[in-house]
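Only one protein chain is missing from this complex, and each of the others stays in its spot.
This part shows chain A:
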Amino acid sequence: MTCPRTEVIGAHVPVLTLGDVLLVTVQGDLDDQTAEYLRQDITRAVAETTATGVVIDVSGVEVVDSFLGRVLADIAATVKLLAARTVVAGIRPAVAITLVELGLTLPGLCTALHVEQALRLLREPSGTHRGAHPRQGGV
C-alpha cells in the first residue's frame, strides 16, 4: 500500500502573537518530535514576550493519543508556571470520545470549542474561569 508521506517530520509549528495572546495552530498528524518542539517553542515564546495567554488550536488534529495528551497537559502546566494561561481549542468530537474511552480526561486542561471562544475566555479576569468549563460560565 502506498500512502504519501505528506508531513515533515520534526517540523516547528508557528507561534503567532495576537496582542498578549499566543496562537498556535496544530494540524494533521503530530509526530513526537514536533510535539516536543511545540512544548519548547511555546514555553520560550511565553517567557520572551508579555503574553498572558496561549491558545492551542487542535481543530485540525485527527488523533490525540496519550503521548500528545500528556504534551498538551505539560504545556498548560509549564505555561501556568510562567504566569500565563493555556486554552486548548477545537478538540474534535471523535477525538473527545476517544480520549474519554482511553481514560484521558485531562481535568487540568482548560478547553474551548473554537479559537474565538478561547480568546474570549482569556480576556476574562484571571481566576474566574478556573475549574469551570467555559460553556458553564455563560460564554
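Here, contacts are C-beta pairs under 8 Å (C-beta built on N, C-alpha and C of every residue); 3 or more make two chains touch, one makes a residue touch a chain; residues count from 1.
In this text, contacts and distances are computed from a predicted model.
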Item to check | Protein name, per the UniProt record, of whichever chain is missing from view ("Isoquinoline 1-oxidoreductase", "Anti-sigma regulatory factor", "Sulfate transport system ATP-binding protein" or "STAS domain-containing protein") | outcome: "Anti-sigma regulatory factor"
Next on the checklist: So one chain is hidden, and I want to know which residue out of A:His12, A:Arg44, A:Arg70 or A:Arg123 touches that hidden chain in the complete assembly.
Outcome noted: A:Arg70
Checklist entry - In the whole complex, what residues of chain A lie against the chain that is missing from view? => result 1, 3, 5, 7, 9, 29, 31-33, 62-67, 69-70, 92-95, 97-98, 101-104
